[in-house]
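Note that this complex is displayed minus one protein chain, with the remaining chains in position.
And then chain A:
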Amino acid sequence: MEEDLDARKINSTFLRDHSYATEADIISTVEFNPTGELLATGDKGGRVVIFQREQESKNQPHRRGEYNVYSTFQSHEPEFDYLKSLEIEEKINKIRWIPQQNAAYFLLSTNDKTVKLWKVSERDKRPEGYNLKDEDGRLRDPSTITTLRVPILRPMDLMVEATPRRVFSNAHTYHINSISVNSDYETYMSADDLRINLWNLEITNRSFNIVDIKPANMEELTEVITAAEFHPHHCNTFVYSSSKGTIRLCDMRSSALCDKHAKFFEEPEDPSNRSFFSEIISSISDVKFSHSGKYIMTRDYLTVKVWDLNMENRPVETYQVHDYLRSKLCSLYENDCIFDKFECVWNGSDSVIMTGSYNNFFRMFDRNTKRDVTLEASRENSKPRAILKPRKVCVGGKRRKDEISVDSLDFSKKILHTAWHPSENIITVAATNNLYIFQDKVN
């Protein structure tokens, strides 16, 4: 009994701390590196936290590859644009890893305006015994040097350093929503509401504008770019999505400025579902190529769609994420939730897709079996090695046990950012200021 009481006490303090988490702690992006060994998160406070998967140990088979904090650094600081008299938030909008080419790791992080290239490297040895410097690094008086010695490397505690290698600034007037590293590993693009720029990873003072949809007269503006991504294998091809629910595929070989798309993906509107909110809910919040490069996945407010690159007039698959919200669009418009930008991800083999919803729910769709599941990222089921129970939202009047009614969904708890390990069934889900990592059942 006494133990119970104590446990409750601890829990309540824990919860209180949780609710006092500041705005800066809210996770704004998550991304695995190409091997899945590292997982990076960015938050509203401009910090990047990198987790590393620990090596499997034979003694403790149940501790299979847990992720521990590897490095934390401040990627972006709040800035002030004196020309426009405006504050630039430090919030990390996106992180993208550069495929590893040597012992160090490289990643790109971006806020609304500036992209930075970070090098994350380990150091576990330090050189000792320089001839011209003493142990503190000060130059020695040459007259005191009487003998020459060979410097040696001595082991020391492992240190992980993050150093900014390049800062790509002053190229975006609007807010950057996407960055994407090209498959040539030499270039990347950054997309804002109206333009997409192409950069060389080595060159910071010059970028090429490859898409510009800004009308000469801003009064005529009716459409914005919402996301963009390079093809995983063809370095000349990229796609971008728009607020009107369309996707354009562009070929950079055709012209320097890709104003004319090579392909245009659009689904005709279903007249039976037409409403004042049709356009808002069809606005695409995320676009992702499959690993194979054969498909594109898009997320709009209520659905996830999979498009075949060879079929432009309609998606090959459409999955309902939370269709029960269709009747609540008016209040979701009123409280601005309708503008939430949910992301979507593929699993390693492109057979399952995952995306977020409200009430800390997230959804998975198996493309082969057509089965889907709703899971919840919550403190109760986040005890180590607990098994996630599928959740169900009931639409009708009768609510069965374990079901949750649409009316009691918490719209302030939303899962916007998720990531899937590139080859294994390990997923990560960002719920406000908590990061959950789930994996396939061991054994």
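The definition used in the following text is that contacts are C-beta pairs under 8 Å (C-beta built on N, C-alpha and C of every residue); 3 or more make two chains touch, one makes a residue touch a chain; residues count from 1.
In the analysis below, contacts and distances are computed from a predicted model.
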>> Out of "MICOS complex subunit MIC10", "Mediator of RNA polymerase II transcription subunit 9", "Cell division cycle-associated protein 4-like isoform X1" or "E3 ubiquitin-protein ligase CHIP", which one is the UniProt protein name for the chain not included here?
In response: "Cell division cycle-associated protein 4-like isoform X1"
> Among A:Val30, A:Leu201 or A:Leu329, which residue is in touch with the absent chain?
Replying inline: A:Leu329
> Which listed residue, A:Tyr185, A:Phe264 or A:Phe339, touches the chain dropped from view?
Replying inline: A:Phe339
>> Out of A:Ala103, A:Met218 or A:Ile387, which residue would touch the omitted chain in the full complex?
In response: A:Met218
> Footprint of the hidden chain on chain A, which residues?
Replying inline: 84-86, 174-175, 193-194, 218-219, 221-224, 226, 243, 274-280, 283, 326-331, 333-337, 339, 395-398, 405-407, 411-412
